[in-house]
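A protein chain is absent from this complex, but the other protein chains hold their places.
== chain A ==
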Amino acid sequence: MNTELFGVIITFLLTVLLAMPLGKYITKVFKGEPAVTDFMHPLERLIFRVSGIDPAESMNWKQFLKAMLSINLLWFVYAYFVLLFQHKLPLNPDGNAGQAPDLAFNTAISFLVNCNLQHYSGETGVTYFTQLFVITFLQFVSAATGIAALVGVFNGLKEKTTNDLGNFWVIFTKSLTRILLPLSLAAAIVLAFNGTPAGFNGRDTITTLQGDTVQVARGPAAGMIAIKHLGTNGGGWFGANSAHPLENPNYFTNMFELVLQMLIPIAMIIAMGSYIKRKKLAWVIFGVMTIGMLCLLIPTMVTELNGNPAIAQMGVAQATGAMEGKEVRFGAAASAYWSIVTTIISTGSVNSMHDSSMPLSGLMQMLGMMINAFYGGCGVGLLNYLLYIIIAVFISGLMVGRTPEFMGHKVEAGEIKIASLVCLLSALLVKGGAALAAYMVTHHPEMALTVKPAAWLNNPSHHGFSEMLYEFTSASANNGSELEGLGDNNMFWNISTGIVLIMARFIPVIGPVAIIGILSNKKYIPGSAGTLRTDSLTFGAMTFAVIVIVNALSFFPALALGPIAEYLSLQ
């Protein structure tokens, strides 16, 4: 029990300790200062030449977004068709079939937008070819897209007045060659040496000690598992994701994968401090995010370690906590920690089944995704937090009766409108989606879908509602974890969550980039005694309050019907 708690604390401290030098390194890379990976220069020059990129070209925010969106569109078309025809392509030792059009639509989008919602099971729904050429590829480039968008914003904030956000192609390429590829390569080798398969062999057939014949799924999984965490993607090689003993073989790999997924989100905060020379602001943001995480984590840990009250009534011992859907080698504490880490930073990989988490934990997991800015996903977490800052600046400005300012630029109606609309978007997508699904279940239970609505839910009552709410929350947060009991591989879920995914990815990226693009173009006003300081603790508390109020107003009613009602029914 104590070793379980100790393991969690050390894992978090290690993450922060490693993120600090990484953050400084990221700043050097994107400022073009000498860095240890400068041996990549010739490769980058070659990539630019082959692709026809002029690295000296600068981009304003519109050109920057145009470049980002055009290449994303191309990836979607590519991924969709490869998934559709995967059975006709090589590297399919297990003879898996092609994906149906609606499933391919969902899968292509889901990985394109860094969400990794999986309506298929890794062992049967994809081939080794699509695992590598679609899934792994998109896991790399979607993470690099997120990092590039954030670095573009840094560039806008760095100068007093500028319309240059940097060159998207260059930032994108360097995110891969300097950060994601080298780190993933090293991480994958560590995983391979701990028992994760890395070879291309298909399923193995063995006879067990007791004499049963069993097939064991394998494949070149180690590389994908590395980038799935580093890039906060989360989509697993195997159906059970990181609960699978080949995907996450022991407590060491569990700590390792936990560090990997939180590493870049925290490093980007530190990078921001040194990149735009506002270290204090970065530490205040880190502080608010950490307090936010603890508010979600502590109740989750306590409730999971205490076990299921309904099982306690049966009279068995729950010394190890609530163990349904959890693995013995991780224990309840590390599983609870993982479930919060993966939901606040939009990874969405799981090492325990969230459908079987206690109601209070389910509540915290959903809140983590709804807020989506406590560290947050690769690059995009800080962008979401920036929106909350803009709203906090506006509200504080109203309270003290001054024109709101952020980093020496007036925040005016246009920027506030963008920030508010983006913040309201997730409430619309989550509640609208869940309401539509609930309507289908109650009014059209026998509709002729692959899985008819009456059979969607794996659990009755409040928990069944949570399954639907969680699915749309995860899609809207681009998280990718699911309550896996939901029968989601059918037209309704594939299309509806697919649409939510696209909107919830690109609007919250376009919004902040546009805001910073507009702001940084305005005249710079030097700070004075009357300026609202955004790097003070007071303002940090203000932002925290805004986050709590916005999300409580948006989501409390829906949460009351799901996890809160279930929690009360179990007492």
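By definition in this document, contacts are C-beta pairs under 8 Å (C-beta built on N, C-alpha and C of every residue); 3 or more make two chains touch, one makes a residue touch a chain; residues count from 1.
The criterion applied here is as follows: contacts and distances are computed from a predicted model.
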{"item": "Absent chain [UniProt protein name; select from \"ABC transporter permease\", \"Potassium-transporting ATPase KdpC subunit\", \"Na(+)-translocating NADH-quinone reductase subunit B\" or \"Multicomponent Na+:H+ antiporter subunit E\"]", "value": "\"Potassium-transporting ATPase KdpC subunit\""}
{"item": "Contacting the left-out chain in the complete assembly, out of A:Gly156, A:Pro359 or A:Gly480", "value": "A:Pro359"}
{"item": "Contact with the hidden chain (one of A:Leu209, A:Ala413 or A:Ala529)", "value": "A:Leu209"}
{"item": "Option from A:Val16, A:Ala35, A:Leu89 or A:Ile189 whose C-beta touches the chain left out", "value": "A:Ile189"}
{"item": "Missing-chain contacts mapped onto chain A", "value": "3-4, 6-7, 10, 47, 50-53, 67, 70-71, 74-75, 78, 121, 123-124, 132-133, 136-137, 140-141, 169, 172-173, 176, 181, 184-185, 188-189, 192-193, 195, 197-201, 203-204, 206-210, 212, 214-218, 220, 222-223, 238-240, 243-246, 249-252, 254-255, 307-308, 310-311, 314-331, 334-335, 350-353, 355-359, 458-463, 466, 483-485, 566, 569-570"}
